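Worksheet: one structure, shown below.
With one protein chain removed, the remaining protein chains of the complex are shown where they sit.
As written, the chain order gives the labels A and B, with residue 1 at the start of each chain.
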Amino acid sequence: MSSERDTPFVTDDTQVQTETRDARMTGAGADNRFNSKLREAFGSSPFILTKFDNFMNWVRGSSMFMLQFGIACCSIEMMHTYSVKHDLDRFAAGVPRASPRQADVIIVPGTIVSKFAPRMKRVYDQMPEPKFVVGMGSCTISGGPFQEGYNVIKGAEEVIPVDIHVPGCPPRPEALIYGVAKLQQRIAEGESSPVTVKPYELEQFNDLEQDEIVDKLAEQIDEDDLVMRYNWADSP
Amino acid sequence: MSLEEPTPEDGAVEVLPTEGDEIADLLGDLVVDREEHVNAPGFVIRPDTVQETLTRLRDEAGFDHLSCVTAEEREDRYESIYHLTSFDDRQREVSVIVPTAKDDPVSESAEPVFRTADWHEREAYDLIGIDYDDHPDLRRILLPDTWQGHPLSQNYDQDRPQIVTLKEWENPLAEDHREDEGDTMYVNIGPHHPATHGVLHVKTVLDGEQVADVDPDIGYLHRCEEQMCQTKTYRHQIMPYPDRWDYASSGLLNEWAYARAAEDLNDIEVPEYAQIIRTMGAELCRICSHMLAVGTFALDVYGDFTAIFMYAMRDREKTQNILEDLTGQRMMFNYFRLGGVVWDLPEPRDEFFELIRDFLDDLPEAVEEYHDLITSNEILQSRTIDTGVLPPEVAKSYGATGPVARGSGIDYDLRRDDPYGYYDELEWDVITEDGCDNFSRLLVRMREVEESAKIIEQCVDLLEDWPEEERNIQANVPRTLRPDDDKEIYRAVEGAKGELGIYIRADGTEKPGRFKIRSPCFSNLQTLPEMSNGEYIPDMVASLGSLDIVLGEVDR
Partner (left out) sequence: MLPLQSEILLPERIAGLLGLSGTVGQIVGGLLGAFLIANLLLVQTAIAGPWAKRKITAAFTDRIAVNRVGPFGLAVIIADAVRLLSKELIIPEGVDRPAYDLGPLLVPFSALLGFAVIPMGNGIHLADPETGAVFAFAASSIASLGLVMMGYASNNKYSLIGGLRAIASNIAYEIPLIVTAASVIIFTGTLQMSEIVAQQTEPLLTIAGVTVPQWFAFVNPFAFVLFVVANLAEVGRNPFDVPEAPTEIVAGYQTEYSSVYFVLIYLGEFIHIFLGGALAATLFLGGPAGPVLPGFVWFLIKIWGFYLFTQWARSAIPRLRIDQFLDVGWKGMLVLSFANLVLTAVIVGVIA
């Protein structure tokens, strides 16, 4: 037995630093904001914080408010999913909120067209983090049967990030429930998309330093020359 | 009621010109040329005489219903076709064809004659690119204001990315004040709002709690349905799309609209047995659709996902189960085929009939429950009676059809007035209410559910006794359909929301040259400003709910 085996397994992770951990922990300067006092006190894979993470994942996975959001055909099936026979609320996911400020999950139920895409993006932006997106139906995957249309956006993912795709045209309520349950499972297991730190938050916490190049580039932008494209026809 | 044609009594009513020659005499010099459409005589007129022609046809020949305006680009010209018919006698039809030059497509607007032409011509301008003189507000309706090109015109390159400068593009994040000074407030209701039933955008000007001005802004679900149908073949490929126009489970009704137009275009005779199945399925869809309308109307008035909504959903589930047994799908049935239906009733047939009979037996009780909960509720009555008033003349001028028209006392139902399927063999009534308000429209829908149940019951009786060897579900239809070049047809059926018409121009290939959908919701939604100006916000929301629009059909 070598001496390595004799020593008990410790979670002193100074031994097993990966690059990111390295960057976070050693405090060499790269990303100092992860080094809270709490983390320093507990070590880099602290038991309590991990448990807390697990708890938060469980919390987010076991209760969610949905955005009351209907687009097209799928929204009819979505309504059926909320109501009597299928009752999505059994999974603690059946409280429709009309205001995006109070919603966690947006189910995108239908075809997105060029006129609606910016509006949907805005609704998504109005939701507070952490937020999740369930793409319902073929249209949100690829444009579905209307893919070749001049006005149709080839999938919701062109506009907002989607966590779960539920295929079907439209998917049956059971399929949507399965999708939501899968999403909850993913969140509970900590696999869901991480919380996005927004630029204004970085500014607020002084994490975003003044960058000369960015400033210079920003000055050069002439709003009259800015173009936008909303055909999305041959977006990647 | 179902069997008799509404014939004018001898002598009492003057005989209106119906035959092509009579109309030609009436129009006289206005007619430049004659065409013959499958459904009606067509008269070619000059683009600067549109108003004169339509006024004469409306006032002197009784063509008071501008059903549809079809615009298309031909090889050598642009064409606007006004499909006129009459609310009193649906079988009198006439098409007014207005060709315009290719290099300068300007035509006179029909808006002063028929209010409904407003949106139809805006759509023609948007998708085809025809300019209408005298039009009060000619701007894009379905596509964003900055769209480049007219997508249904020839030589439109849809792969070219739409690039506009940011300045030109109306930024949704921009301030939405209409005016700095003034007592009114401008509110965007929608496109994401719980009361808009989808993605409708209502630009509203409020004076306190009252609505000063309403401007519905549509196009948030414009899925290029017409383009889709024009790029698909008649025989099989088009049929799935109608399901998705009015997606509130009126799939079979929509499919019938296409089936009827295409069958008449190709002279296909549908076997009687298939017609009965079609009739039964379509009426099940109508129940399903009206249930949703009642449920969401309750949602609008009650304000939450209350019992009514849930009960309506419960009854919808039952119809959807039956339809699923019949077609294999809950919503997007794709069950009709040209010349019939895709398969026979499910085996064992007895069980299927029993399922339907159980549903029909329970239905009166369920409807009674709705009446207890909704229509006899005093608060609901005070909310809906005399609000959102739509007088019959206004409704006619806007081309409102279906329960909206029947709620305004217009006795107009295509199932009776222009019979198709098996309707003229069955006993049922056309429901009308004279209230012209939100309550009448609700009542019409609820009573129509009962009428549909009657029809279904008779169909089940017929199907049960149908001899086994005569169960012919499909006519003999060639694998590929190529109607003659330049054969044109406009045919409509009574969809759940009203007159759902389809115009097809064949171009000699297996795909339609032009496929135009006349959506009832599109015309019905136009009446919203008439109904809600001057009313309170809640009434505007209730009126919107009582119109029962489905945005998939409005925008297509």
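Assume a residue touches a chain if its C-beta (ideal position, glycine included) is under 8 Å from a C-beta of that chain, and two chains touch if they have at least 3 such contacts.
No experiment lies behind these values; they were computed from the predicted model shown.
Although one chain is not drawn, its touching partners on subunit A can still be listed: residues 55-56, 58-60, 62-64, 68, 83-84, 87, 89-92, 94-95, 97-99, 101-102, 104, 126, 128-130, 195. Although one chain is not displayed, subunit B still touches it through residues 185, 187, 193-195, 206, 209, 298-307, 309-311, 314, 373, 377, 379-380, 382-383, 536-539, 541.
In this section, only the chains that are shown with their structure count from here on.
Averaged C-alpha coordinates give centres for subunit A and subunit B that are 39 Å from one another. For subunit A in complex with subunit B, the touching residues are 68-73, 75-77, 79-80, 82-85, 96, 98, 100, 110-111, 113-116, 118-120, 122-123, 145-146, 148-152, 169-170, 172, 223-231, 233-234.
Taken together, the subunit B residues at the contact with subunit A in this complex read 142-144, 147, 151, 156, 158-167, 169, 172-173, 191-194, 197-199, 219-225, 227-228, 231, 240-241, 244, 247-249, 292, 305, 309-311, 313-314, 316-317, 320, 330-332, 551-552, 555.
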